[in-house]
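One structure, pasted below without further comment.
As you look at this complex, bear in mind that one protein chain is not there, while each of the others sits in place.
== subunit A ==
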(Lines give C-alpha, C1' and ligand atoms only; values in the text may rest on other atoms or scores of the structure.)
Protein backbone atom coordinates (compact mmCIF):
# COMPACT_ATOMS: atom_id res chain seq x y z
CA UNK A 1 0.00 0.00 0.00
CA UNK A 2 2.83 2.34 0.76
CA UNK A 3 4.54 1.87 -2.57
CA UNK A 4 1.37 2.32 -4.54
CA UNK A 5 0.68 5.59 -2.77
CA UNK A 6 4.09 7.04 -3.40
CA UNK A 7 3.90 6.40 -7.11
CA UNK A 8 0.74 8.47 -7.28
CA UNK A 9 2.42 11.33 -5.50
CA UNK A 10 5.11 12.97 -7.52
CA UNK A 11 8.54 13.61 -6.14
CA UNK A 12 8.37 17.34 -6.84
CA UNK A 13 5.15 17.57 -4.90
CA UNK A 14 6.68 15.76 -1.99
CA UNK A 15 9.59 18.18 -2.04
CA UNK A 16 7.29 21.18 -2.08
CA UNK A 17 5.25 19.87 0.80
CA UNK A 18 8.42 19.12 2.66
CA UNK A 19 9.60 22.66 2.30
CA UNK A 20 6.27 24.16 3.24
CA UNK A 21 5.39 21.99 6.18
CA UNK A 22 8.63 20.51 7.43
CA UNK A 23 7.46 16.89 7.36
CA UNK A 24 9.91 14.23 6.35
CA UNK A 25 9.62 12.15 3.20
CA UNK A 26 8.34 9.03 4.92
CA UNK A 27 5.89 10.99 7.01
CA UNK A 28 4.44 12.53 3.89
CA UNK A 29 4.03 9.18 2.16
CA UNK A 30 2.41 7.67 5.19
CA UNK A 31 0.00 10.56 5.54
CA UNK A 32 -0.73 10.31 1.84
CA UNK A 33 -1.82 6.73 2.24
CA UNK A 34 -4.09 7.86 5.05
CA UNK A 35 -5.45 10.58 2.78
CA UNK A 36 -6.26 8.11 0.05
CA UNK A 37 -7.88 5.69 2.46
CA UNK A 38 -10.21 8.46 3.59
CA UNK A 39 -10.93 9.53 0.03
CA UNK A 40 -13.85 7.31 -0.85
CA UNK A 41 -14.68 9.06 -4.08
CA UNK A 42 -11.10 8.63 -5.25
CA UNK A 43 -11.00 12.03 -6.84
CA UNK A 44 -7.92 13.26 -5.04
CA UNK A 45 -9.79 15.54 -2.66
CA UNK A 46 -11.64 15.09 0.60
CA UNK A 47 -15.10 16.38 1.25
CA UNK A 48 -16.73 17.01 4.60
CA UNK A 49 -18.54 13.67 4.41
CA UNK A 50 -15.23 11.88 4.14
CA UNK A 51 -14.20 13.37 7.43
CA UNK A 52 -17.51 12.69 9.06
CA UNK A 53 -17.10 9.03 8.34
CA UNK A 54 -14.39 8.77 10.96
CA UNK A 55 -16.33 7.44 13.95
CA UNK A 56 -14.32 9.00 16.76
CA UNK A 57 -14.42 12.35 15.07
CA UNK A 58 -18.18 12.06 14.91
CA UNK A 59 -18.42 11.88 18.66
CA UNK A 60 -15.84 14.53 19.31
CA UNK A 61 -17.62 17.59 20.70
CA UNK A 62 -15.65 19.85 18.42
CA UNK A 63 -15.78 17.49 15.48
CA UNK A 64 -17.49 19.87 13.11
CA UNK A 65 -15.18 22.75 13.85
CA UNK A 66 -12.12 20.59 13.45
CA UNK A 67 -13.35 19.36 10.11
CA UNK A 68 -14.06 22.92 9.12
CA UNK A 69 -10.52 23.91 9.93
CA UNK A 70 -9.25 21.72 7.13
CA UNK A 71 -11.26 23.47 4.45
CA UNK A 72 -10.12 26.83 3.16
CA UNK A 73 -12.58 29.71 3.18
CA UNK A 74 -15.76 28.87 1.37
CA UNK A 75 -14.56 25.68 -0.25
CA UNK A 76 -15.98 22.21 0.07
CA UNK A 77 -13.04 20.13 -1.02
CA UNK A 78 -9.55 19.91 0.32
CA UNK A 79 -6.64 18.47 -1.59
CA UNK A 80 -3.60 16.77 -0.17
CA UNK A 81 -1.64 19.99 0.00
CA UNK A 82 -4.29 21.65 2.12
CA UNK A 83 -4.56 18.54 4.26
CA UNK A 84 -0.86 18.58 4.98
CA UNK A 85 -0.86 22.30 5.59
CA UNK A 86 -3.43 21.89 8.34
CA UNK A 87 -1.64 18.93 9.87
CA UNK A 88 1.63 20.82 9.83
CA UNK A 89 0.37 22.92 12.70
CA UNK A 90 0.62 19.86 14.91
CA UNK A 91 4.16 18.93 14.20
CA UNK A 92 6.27 19.08 17.34
CA UNK A 93 8.68 21.97 17.50
CA UNK A 94 12.14 20.57 17.14
CA UNK A 95 15.07 22.04 19.00
CA UNK A 96 17.03 22.91 15.89
CA UNK A 97 14.14 24.92 14.58
CA UNK A 98 13.94 27.18 17.56
CA UNK A 99 16.98 29.27 16.74
CA UNK A 100 16.36 29.68 13.06
CA UNK A 101 16.81 32.76 10.98
CA UNK A 102 14.42 35.36 12.48
CA UNK A 103 13.80 37.03 9.13
CA UNK A 104 12.41 33.84 7.57
CA UNK A 105 8.64 33.41 7.76
CA UNK A 106 7.37 31.58 10.77
CA UNK A 107 6.95 27.85 10.30
CA UNK A 108 3.42 26.52 10.47
CA UNK A 109 4.05 24.75 13.73
CA UNK A 110 5.31 27.73 15.68
CA UNK A 111 3.65 28.53 18.96
CA UNK A 112 1.88 31.54 17.53
CA UNK A 113 0.50 29.61 14.61
CA UNK A 114 -0.64 26.81 16.85
CA UNK A 115 -2.47 29.30 19.01
CA UNK A 116 -3.92 30.94 15.93
CA UNK A 117 -5.33 27.59 14.88
CA UNK A 118 -6.98 27.15 18.25
CA UNK A 119 -8.19 30.75 18.17
CA UNK A 120 -9.89 30.16 14.84
CA UNK A 121 -11.82 27.26 16.34
CA UNK A 122 -13.66 29.78 18.47
CA UNK A 123 -13.75 32.62 16.00
CA UNK A 124 -16.18 31.42 13.36
CA UNK A 125 -16.88 34.74 11.70
CA UNK A 126 -13.17 35.50 11.36
CA UNK A 127 -13.37 38.96 12.81
CA UNK A 128 -10.27 38.27 14.89
CA UNK A 129 -12.26 38.49 18.09
CA UNK A 130 -13.89 35.83 20.22
CA UNK A 131 -17.23 37.30 21.21
CA UNK A 132 -19.26 36.11 24.16
CA UNK A 133 -21.62 34.25 21.86
CA UNK A 134 -18.87 32.40 20.08
CA UNK A 135 -17.40 31.39 23.43
CA UNK A 136 -20.78 30.27 24.64
CA UNK A 137 -21.29 28.14 21.56
CA UNK A 138 -18.05 26.28 22.11
CA UNK A 139 -18.79 25.83 25.79
CA UNK A 140 -22.14 24.33 24.97
CA UNK A 141 -20.49 21.89 22.65
CA UNK A 142 -17.88 20.81 25.13
CA UNK A 143 -20.31 20.36 27.94
CA UNK A 144 -23.10 18.52 26.20
CA UNK A 145 -23.03 14.87 27.15
CA UNK A 146 -26.14 13.74 25.38
CA UNK A 147 -25.04 14.28 21.87
CA UNK A 148 -25.73 10.74 20.86
CA UNK A 149 -28.98 11.38 19.10
CA UNK A 150 -27.73 14.21 16.98
CA UNK A 151 -24.57 12.33 16.08
CA UNK A 152 -26.33 9.21 14.99
CA UNK A 153 -28.96 11.08 13.06
CA UNK A 154 -26.34 13.06 11.27
CA UNK A 155 -24.36 10.00 10.39
CA UNK A 156 -27.35 8.13 9.15
CA UNK A 157 -28.87 10.85 7.12
CA UNK A 158 -25.85 12.95 6.24
CA UNK A 159 -27.22 16.22 7.51
CA UNK A 160 -25.14 19.26 6.97
CA UNK A 161 -23.44 21.06 9.76
CA UNK A 162 -25.94 23.77 10.54
CA UNK A 163 -28.82 21.43 11.19
CA UNK A 164 -26.71 19.15 13.34
CA UNK A 165 -25.67 22.13 15.42
CA UNK A 166 -29.26 23.07 15.99
CA UNK A 167 -30.08 19.52 16.90
CA UNK A 168 -27.26 19.48 19.35
CA UNK A 169 -28.58 22.50 21.09
CA UNK A 170 -32.01 20.97 21.27
CA UNK A 171 -30.73 17.88 22.99
CA UNK A 172 -30.71 18.29 26.74
CA UNK A 173 -27.58 19.55 28.38
CA UNK A 174 -26.72 19.00 32.02
CA UNK A 175 -26.12 22.57 33.01
CA UNK A 176 -28.25 25.58 32.46
CA UNK A 177 -27.46 28.31 30.02
CA UNK A 178 -27.12 30.82 32.84
CA UNK A 179 -24.33 28.86 34.42
CA UNK A 180 -22.64 28.57 31.07
CA UNK A 181 -23.16 32.27 30.62
CA UNK A 182 -21.43 33.09 33.85
CA UNK A 183 -18.52 30.84 32.92
CA UNK A 184 -18.26 32.61 29.59
CA UNK A 185 -18.35 35.98 31.31
CA UNK A 186 -15.66 34.91 33.70
CA UNK A 187 -13.46 33.66 30.87
CA UNK A 188 -13.78 36.92 28.98
CA UNK A 189 -13.14 38.90 32.13
CA UNK A 190 -9.88 37.08 32.78
CA UNK A 191 -8.61 37.71 29.30
CA UNK A 192 -10.05 41.05 28.28
CA UNK A 193 -7.65 43.94 28.68
CA UNK A 194 -9.00 46.65 26.44
CA UNK A 195 -12.55 46.35 27.72
CA UNK A 196 -14.34 45.50 24.48
CA UNK A 197 -15.93 42.42 26.07
CA UNK A 198 -14.33 40.06 23.64
CA UNK A 199 -11.01 38.28 23.38
CA UNK A 200 -8.60 39.38 20.70
CA UNK A 201 -5.81 37.17 19.47
CA UNK A 202 -3.16 38.92 21.53
CA UNK A 203 -5.24 38.63 24.68
CA UNK A 204 -5.73 34.96 23.85
CA UNK A 205 -1.99 34.47 23.62
CA UNK A 206 -1.47 36.23 26.92
CA UNK A 207 -4.01 34.09 28.76
CA UNK A 208 -2.37 30.92 27.61
CA UNK A 209 1.19 31.94 28.32
CA UNK A 210 1.51 29.54 31.21
CA UNK A 211 0.16 26.58 29.28
CA UNK A 212 2.66 24.45 27.47
CA UNK A 213 1.03 24.83 24.09
CA UNK A 214 3.97 23.45 22.14
CA UNK A 215 3.70 20.15 23.90
CA UNK A 216 -0.08 20.03 24.11
CA UNK A 217 -0.66 20.74 20.47
CA UNK A 218 1.82 18.32 19.05
CA UNK A 219 1.43 14.87 17.67
CA UNK A 220 4.46 12.68 17.29
CA UNK A 221 4.15 11.77 13.69
CA UNK A 222 5.98 8.55 13.00
CA UNK A 223 9.02 8.62 10.76
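Rule of thumb we're sticking to: a residue touches a chain if its C-beta (ideal position, glycine included) is under 8 Å from a C-beta of that chain, and two chains touch if they have at least 3 such contacts; residues count from 1.
Here is the rule we go by: contacts and distances are computed from a predicted model.
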Protein name (UniProt record) of the chain left out of view, among "Epoxide hydrolase", "glutathione transferase", "tRNA-intron lyase" or "Sodium/hydrogen exchanger": "Sodium/hydrogen exchanger"
Identified contact with the non-displayed chain, of A:28, A:58, A:93 or A:116: A:58
Footprint left on subunit A by the chain that the document does not show: 31, 34, 37-38, 40, 51, 53-63, 66, 70, 87, 90, 117-118, 121-122, 138-139, 142-143, 145, 147-148, 151-152, 155-156, 174-175, 179, 182-183, 186-187, 189-191, 207-208, 210-211, 213, 215-217, 219-222
